[in-house]
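Remarks on the structure that follows.
One protein chain omitted, others in place.
On to chain A.
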Amino acid sequence: MAAGGLLLRLAGPAGDPRAARAGLLPVVAALLLAGLPLALLAIEAIATTSSATGIDQARVADAALNTIVTAIISTTIALTLGGGLALLVALTDMPGRRALGGLALLPMLIPSQIAALAWGRLFDPAGPVAGWLGLTSFGGHPLEGAAGVWLVMGLEHSPIGFLAVIGAATRIPAEPAEAARIAGAGPTLALAVAARPLIRPALAAAAALGLISAAGNFGVPALLGIPGAYPVMATLIYQQMSGFGPAGLGDVARLAALLGLGTLILLHLSGRAAGRAARVADSGRIIGRLPLRRGRRLLAVLVWVPMLAISLGPLLALIAASLVPAPGVPLTATTASLDGFRMMVDPRHGALGAMATSAVLASLAAMASVLIAVPIGLFAARGGRAARLGAGAFDLALAMPGTVFAIAVILMLLPPLPGLGVSLYGTPFILLAAYLGRFPALVLAPVMAAAGRLDPAPEQAARLAGAGVARRILAGTWPALAGPAAGGALLVLLTAFNELTLSALLWSRGAETIGVAIYARQAEGDTAAAAALALASLVASLALALTGLRLLARLPGLNAAFGDQR
């Protein structure tokens, strides 16, 4: 057990063997769930030779180029839209700023595939919106193809720009602006001078995050890119896997590794940008809001009308689509049909089952993420080297595009498990394994942030009094970590409940997730059912988020941890 001994020594803070032992198990879990699949993917990608079902190099080059272009353009849109809104909300006296901030964050609650579905329906060539815009019918769909993928993905990722910029814009110091005013600058220029050093690094960090998210986004290119003949790496991997099966797994692994490598480079850049963003020191006095004066009303209209349109338009289109009796039938009071919803509540059609599957898997993932991530986060924040290794593995698994991680998990779990002789592939457990590899990082981040600020006194007191590790964590640190951990768990719950990227490749009979159920209904042309399901899952997510936030508000330590996460 030399390796175990080494891990043991690395796991906890020096001179605390009990803490080391307590940290060992979750670290092993992290390395098995997150590290091993990625390692196997790297090995497979290097070791494999091209198979008979190999992909044309031209298709790969095409998809890779499209991925890069999509990432750049959608991120530009996301940062412009989200960042612009954040500046308005943080720095001006725009009417309804709080509500505007809420609308700006709304896309976070709406999974990509549902947003793409709703936007697609809104711009149906035979529908009213296309008619108003004078778009011609029968010659393609205005949003299917490159432009639609860029736009919808840009909107989906705009909260990234919003959160980054609002975090910086609420900390702009007053002094530089006052100095600029004294030097004769107008109020807008003075604000710009003061804001630039904070906003620029925040935007850089958000740009890297936006690029990573875009490379990993599957829902938007799957619904708008595949029918529009605009392949990106994520959809190419999915199509290759579903079209050729494991015979082409080696090639798919290489594709996944290629996409993963691109993400690694971005991660490195994002780390540097985030480092620069953090170096900007907080100052005492925060700058005041810029009064808009005469332009206030006009600007309010110019901002509020499009914001309401892009928030409510797709939702209304989704509702309309769920009521259409058959594709292409104009929706009127007499044609409206509830068949889509009837299908949903009919147990034979499995839609409720999919909802239950997602709910169970998401709950298990949230609970297990807390159990694994809290000790790792605690020990990692104290400098435990193995714990930091585990945390790194989880962070990497989350940053990797979901499609890449799914392929990695297939590589790990397709062969029968050693000792047991059964394969987890084709069972719900492979989905759970993928969730447990990918989502603990969502708990890890807030827990580590909170643990870094933790006052060590109560725990040391407990240790001096002879308390065991478990008891020390419970008595000394848990109260301070409960809020952040629960916040992370809520994030896992919502993300896992709505995800499609992993389950599109890993789902099996009896484990259809809600994401797959929506996507599959859409792919087989049952749009009313897909729209009805999408609405139901939106309502469920919203209820979950609101209930969760309400419960969280009662826990201590939450604001402290998430305040820094912006």
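One rule holds in what follows: contacts are C-beta pairs under 8 Å (C-beta built on N, C-alpha and C of every residue); 3 or more make two chains touch, one makes a residue touch a chain; residues count from 1.
Basically, contacts and distances are computed from a predicted model.
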According to its UniProt record, the missing chain among "Na+/H+ antiporter subunit C", "Cytochrome c domain-containing protein", "ABC transporter substrate-binding protein" or "Circularly permuted type 2 ATP-grasp protein" is "ABC transporter substrate-binding protein"
Of A:228, A:260, A:402 or A:483, which one is in contact with the hidden chain?
A:228
Of A:59, A:181, A:200 or A:385, the residue in touch with the unshown chain:
A:59
Option from A:335, A:460 or A:547 whose C-beta touches the chain left out
A:335
For the chain that's not shown, point to the residue among A:343, A:398 or A:489 touching it.
A:343
Candidates A:422, A:461 or A:543 - the one touching the absent chain
A:422
Residues belonging to chain A that touch the chain removed from view:
52-53, 55-56, 58-59, 62, 124-127, 130, 137-141, 144, 226-231, 235-236, 239, 241-247, 325-329, 335, 339, 343, 346, 348-350, 410, 414-416, 422-423, 425-426, 508-510, 520-527, 529
